[in-house]
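The complex appears here without one of its protein chains, the remainder shown in place.
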Amino acid sequence: MSREALVNNGPITEKPKNLGELLTAIFKNVYVLYAISIICFLLLWDTMAVMKVLGRFLPRPVEVLYQLYDMLVNPLAGKTLMLHLWFSLRRVLIAFVIAVAIGVPIGLLMGFSPYFNAFFKPVFDLFKPMPPIAWISLAILWFGIGETSKIFIIIIGAVVPCIINSYNGIRLVDPELYDCIRMLGGNQRQEVVEVTFPAAFPAIFAGIQISLSMAWTTVLAAELVGAREGMGFIIITGMNQSKPAMIISGMVVIALTAWAISLVVTHLERWVCPWKTNLE
Amino acid sequence: MEDKSGVKKPKIECVNISKFFGEGQEKIHVLDTIDLAVKENEFIVVLGPGQSGKSTLLKIIAGLYKPSTGKAYLDGKELTHPGPDRGIVFQRYTLFPWKTVMGNVEMGPKLRGVPRKERRGLASRYIDLVGLKGFEKAYPHQLSGGMKQRVGIARAYVNNPKVMLLDEPFGQLDAQTRYFMEEETVRIWETEKRTVIFVTNNIEEAVYLGDRIAVLEGKMPGKLKKIYDVNLPRPRDYTDPAFLELRHTITEETELTL
Partner (left out) sequence: MSDKQSAGSKIILKVLPYLSLLSVLAIWELVVDTGVVPNTLLATPIQVIELFFYKLTHADPDGSVLLIHALTSIGEALTGYVLALAIGIPLGLLMGWFVVAEGLARPIFEMIRPIPPVAWIPLAIFWFGIGLTGKAFIIWASGMVPCVINSFVGVRMTNPVYIRMARTYGASDWEIFRKICIPSALPMVFGGLQVALAASWTALVAAELIAADTGLGFLITMGRRLLMPDMIVLGMLMVGLTGVIIGVIIDRVEKRLVAGVRR
């Protein structure tokens, strides 16, 4: 059954005549399928765990749930799960703010001044293909294994999308908008204030969005650098103590947080760019 | 504007305008020695097929392009830069997507530093004139093509320009809306008389709207072929025999197949 047939023939509006049609209607419903999918996934996972397909390193879903509950209530290395999450989030937020404060102005300058762009872009292109994780060793060498090197690594990861999107946002403004504002009597300063900034804003905002999720992705890598708290610490501890349930519950919390972040940012975007058409 | 001899000077005058784009091998000759004079409060239509350089001519008058040779004048003063004494309406509407209808229309006065209350009143008047009352708070992406172009017209009018420049403004509209917008254009122009230069590739539209029609030759570079006077009473009727005859004449004489 294809999507287009579902939309055009509208099986939901017609009353099913017999049991067969009723069943087809149920199985065409996306939400029913979602539920089936999740149930099957959990069943498959549980079966694999019970049959020990991956050795003793795949816990049952129930064990993961119990581990989550346990970490929420009983502290691990002196801190509960929420506190660990908070430490990771704090690092992400600090590095994210610094990355935006550095990246957006650089991107804007690159967009505004062809000279600055010609000077800066080769250096940027040189550093861009190096993944933030590759900086871990240098960061440790320079800043030790303290908080600074973690923040540094996250900044490296988060600053790139800010620069790229701010630069492209300025560069890709519809030139006819400039014609328009000049015909309306705008001077050079007004061109920047009334056209360049608002026109580039959605792209810049999108860059900040990507930057935030990049920061959240990178914090784990940063916390591999000997952290005493945070989500990365939980995962490393799970690895050192051979507790896969701890690792998986860490991953669950990380995924949930990433999901929550993107939800918040999407709502924020609707609020700050109400003119942006909703693209499916 | 009358000088001492009592002869009316043209409002807009193009003298010997040519335009080239590019350099060397890729040099393209777009306009060839155009001479054109437009009287005050006259509605002149520049008619030509695609690639005839008609939009380029309009943008030279707007001051957005510099002519390669020749000069364009407004009230005897040479036009070198864009400015609010000419209002422009673009084919692609080119509204500010982050501004509401009100925000778009009040942009001109805002740039001049007119206080908020005053410019709101001014903008409201023109939003009313183009028939968009009640849509002040809508964003461009919520409007239909015809409504977007109404905003474009109001935005140009609100600056009280001496000349209105319209660059194929209804080229992206469907036929029905197009007829309606042509009627509206005449109504607005009759309420607020201005010198209008209207660029189009549609003969019917040209005959319906223009006091005079300046026809540009089809192939590059664009040359002024002939100027027709349209002595038909307004409001005009698309099916009037005199209307159809003029339309036929222009079609025959200019080999425009539109």
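We call the chains A and B, going by the order they appear; numbering starts again at 1 in every chain.
We take it that contacts are C-beta pairs under 8 Å (C-beta built on N, C-alpha and C of every residue); 3 or more make two chains touch, one makes a residue touch a chain.
Just so it is clear, the structure is predicted and the values come from calculations on it, not from any experiment.
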item: Partners of the unshown chain among those that are drawn; value: A
item: Sole contact to the chain not displayed, among A:L76, A:I106 or A:M251; value: A:M251
item: Omitted-chain contact residue, chosen from A:A101, A:M130, A:L172 or A:V264; value: A:M130
item: Contact with the hidden chain (one of A:A77, A:L138 or A:L172); value: A:L138
item: For subunit A, the residues touching the chain missing from this view; value: 1-6, 27-28, 30, 32-34, 36-38, 40-41, 54-55, 57-58, 114-115, 118-123, 126-138, 140-142, 216-218, 220-221, 224, 232, 235-236, 238-239, 242, 244, 247-248, 250-251, 254-255, 258-259, 262, 280
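One rule holds in what follows: only the chains that are shown with their structure count from here on.
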item: Centre-to-centre distance between subunit B and subunit A (centres being mean Cα positions), rounded to whole Å; value: 48
item: Subunit A residues within the subunit B interface of the complex; value: 174, 176-177, 179-187, 190, 194-195, 198-199, 201, 273-275, 277
item: Complex contact set, residues of subunit B against subunit A; value: 59, 62-64, 81-84, 86-88, 90, 92, 94, 96-99, 107-108, 111-112, 139-141, 155-156, 159
